[in-house]
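All protein chains but one are shown at their positions in the complex.
As written, the chain order gives the labels A and B, with residue 1 at the start of each chain.
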Amino acid sequence: MTAALAASLSSQGHSFLSPTGVEIVFVLVGLAVLGAAVLTVSTSQLVHAALWLVVALGGLAIEYLLLTAEFIAWVQVLIYLGSVVVLVLFGLMLTRAPIGRSPDADSGNRWVALGLAVVAAGTLVTLVVDAFRCTWMDLPASGSTSVNGSTQANGEVLFRYWVLPFEALSVLLLAALVGAIVLSRRHREEG
Amino acid sequence: MSVPDTVHSLWTVAASSTTQTIPTPHIEYGQLSPMLAVFGAAALGILAEAFLPRRNRYWAQIGIAMAGLVGAFVAVVVLAAQGYAGTKAHLAAMGAVAVDGPSLFLQGTIVLIAVVSVLGFAERHLEPRSSTGAPVDAFAPQAATVPGSDAEKSAARSGFATTEVFPLTMFAVGGMLLFPAASDLLTMFVALEVFSLPLYLLCALARRRRLLSQEAAVKYFLLGAFSSAFFLFGLALIYGYAGTVSIGGIADVVSGTATPTPALANTTANDALLLIGLAMLGVGLLFKVGAVPFHAWTPDVYQGAPTPVTGFMASATKVAAFGATLRLLYAAFPGVTWDWRPVLWGVAILTMVVGAIIAVTQTDVKRLLAYSSIAHAGFILTGVIAMNKAGVSAVLFYLGAYSFVTLGAFAVVTLVRDAGGEATHLSRWAGLGRRSPLVAATFALFLLAFAGIPLTSGFAGKFAVFQAAASSGATPLVIVGVLSSAVAAFFYIRVIVLMFFSDPRPDGPTVAVPSAFTATAIALGVLVTLGLGILPQYFLHLADQASVFVR
């Protein structure tokens, strides 16, 4: 259903949204994501930072849907919103983050860092401008190409060409699991 | 079983008629066997941790780890003998892994480093025994207990040991074996994480000075995650440029021989994506090798981590990361050599000079060795810049030589102890040569090898990389290299003078008598240092034969 929605959003003409519908959604969600990201890195209330992170990551899931990457969108919701942010919130609670403002949350070099940030953002944006200066690309309509990010299509590519990295990923998860247990489990005294 | 089946069939319909099968991917298990052996040992180690009683775990873990490593080394040798290092070099596992000369050479080196490191991890004779008489190793008895708390003391009393370090090390080694062999950027990224995460954890596990150790882990973790985010964004930009992440595919697109598509025509219209992407990949890799300006973590982490782990990290990580750097620059981006070379020149010069000069001011042995490892990263980079076959073989040789010197040096550091654990402050080392000449002489040999004095492996390595760099026209770089070697030699020799020509303090540290494990590790270090120093031709020849990348 979401695939159909995304397809109808991105295919031109035959949907209740005009061709600019996708653009409107993109701009609105994009602004929300940017705003939430700025708040995440700037708010002095640590728990709020995590909650704004949820907004930013959720917005990105919508952007993935607009790009017809359905599988990735749902994995984003499941892994990021479902586990990473929850773990981060647990972390904040275990380290007893104050619910209110925490005055020591910023380091002193804020202005230097902001200057660097502006420079870096300028570089990256000019990079994109420069790279695609004289090109106007239309995204191919989703039906016409092989790129639909359905679970089936992703699964087939994943298990045909990317088997070895996938297995390495399983090893990574096992190592992370064992390592985290080593660092945090207290065992009782036994023989 | 038939009853449930029939019951299920009442409300389910078999979907088999609609499922399509996909072709089975072709995996060459034999050619991946070095990695499989190590990962298998890691998994077995975890099972042993889960099912064996505590008193049996230590020996079982050492046995499993050693068996895995020896198996992996035999596999590497067999593969090399079968010609995979030369004529039969190819891509395995659906193009994810390159089985070629540099891969096999580096894998062999990493496995040998891991053998020596595991010997160091297994050392239990240096720390005084616990009150119940249980032998004690270099790792925290229970990492979860707060340093200095009653729980920690009771854990130490009851002789707990974190034997999980062995499987964690095996995971790291497996990732390191995969990293320089990865033939696409995605596999490279996953391998980077596979070896980094266990290292972050191992850093946090020191038995003594746990605050320092935990802070080292936090610092390493945060900066490591930051740098791998850069690596990933670089990967994304390169993918945007080339439309593929395989090393061969990228090289084709860069050189313009790839099949043109409309999308490629757009993205390759100018090189901005490619160059910024390469720069960001470079940030990730240079962070791992500890090159200036991405070196800030090195001294703190080397100092805070348990010393056997520091030795492992300093040698194996460097080998793996330089291997991957070589593969990227030589196999994927030879088409833009003229763009990345000047930048890497600057990085190499900065790394050599900063590493050597700051090392002069250090007063802690582990920090001194950390800055020396930064300077050595610079020397290796000069070989990387050479961009010819001699450069590859020189770097391969240098990596092998350097890592055994490093392992040996850090193993000696574990021996010099006082009541608080290792006595790492340099002033405590004064007069060590009079108290225990053998240990001091061994350390002096390693320092001379670091300095690159003839008849040690360090000299052969430095000579090889500088020669390769000079032959490619990088003469200014070689001059800076020689000058900073001279500065570096100054502080190595200062330590030697301190050890042999100053009076020992009455309350000075004692030199612990190691078990066979550390003794073997140090002996191997000495053997390789002298062997590669006196007879470098054979190994240079081996490295030379192993210097062609497949893509």
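We take it that contacts are C-beta pairs under 8 Å (C-beta built on N, C-alpha and C of every residue); 3 or more make two chains touch, one makes a residue touch a chain.
Throughout what follows, contacts and distances are computed from a predicted model.
K.L.:
Just to verify: the chain that's not displayed, which of "ABC transporter permease", "Penicillin-binding protein 2", "Spore coat protein JC" or "NADH-quinone oxidoreductase subunit K" does UniProt list as its protein name?
P.N.:
"NADH-quinone oxidoreductase subunit K"
K.L.:
Give the residue, chosen from B:I27, B:L52, B:A134 or B:L264, that touches the chain omitted from the document.
P.N.:
Selected residue, touching the omitted chain: B:L264.
K.L.:
Pick out which of B:E193, B:D252 or B:D544 touches the chain that's been left out of the picture.
P.N.:
Counting the whole complex, the residue in contact with the absent chain is B:E193.
K.L.:
For chain B, which residues touch the unseen chain?
P.N.:
Residues of chain B in touch with the missing chain: 143-144, 146-147, 186, 189-190, 193, 197, 200-201, 204, 210-212, 214-219, 221-222, 225-226, 229-230, 232-233, 235-237, 239-240, 243-245, 261, 263-264, 266-267, 299-300, 303-304.
K.L.:
Provide the residue numbers of chain A that touch the chain removed from this figure.
P.N.:
10, 22-23, 26, 30, 33-34, 37-38, 40-42, 46, 49-50, 53, 56-57, 60, 63-64, 67-69, 71-72, 75-76, 79-80, 83-84, 87-88, 90-92, 94-97, 102, 104-107, 109-110, 112-114, 116-117, 120-121, 124-125, 127-128, 132, 136-140, 145-147, 149, 153-154, 157-158, 162, 165-166, 169, 172-173, 175-177, 179-180, 183-184
Here is the rule we go by: only the chains that are shown with their structure count from here on.
K.L.:
Round to the nearest whole Å and give the separation of the Cα centres of chain A and chain B.
P.N.:
Chain A and chain B have C-alpha centres separated by 31 Å.
K.L.:
Can you tell me which positions in chain B touch chain A when the two form their complex?
P.N.:
For this pair, the touching residues of chain B are 22-23, 25, 27, 32, 39, 42-43, 46, 49, 53-55, 93-97, 142-145, 151, 154-155, 158, 160, 162, 164, 167-168, 171-172, 174-175, 178, 184, 186-187, 190-191, 193-194, 197-198, 200-201, 204-205, 263, 266-267, 269-270, 272-273, 276.
K.L.:
Given the complex with chain B, which residues does chain A contribute to the contact?
P.N.:
Per the touch definition, chain A meets chain B at residues 123-124, 127, 130-135, 137, 156, 159-165, 168-169, 171-172, 174-176, 178-187, 189-191.
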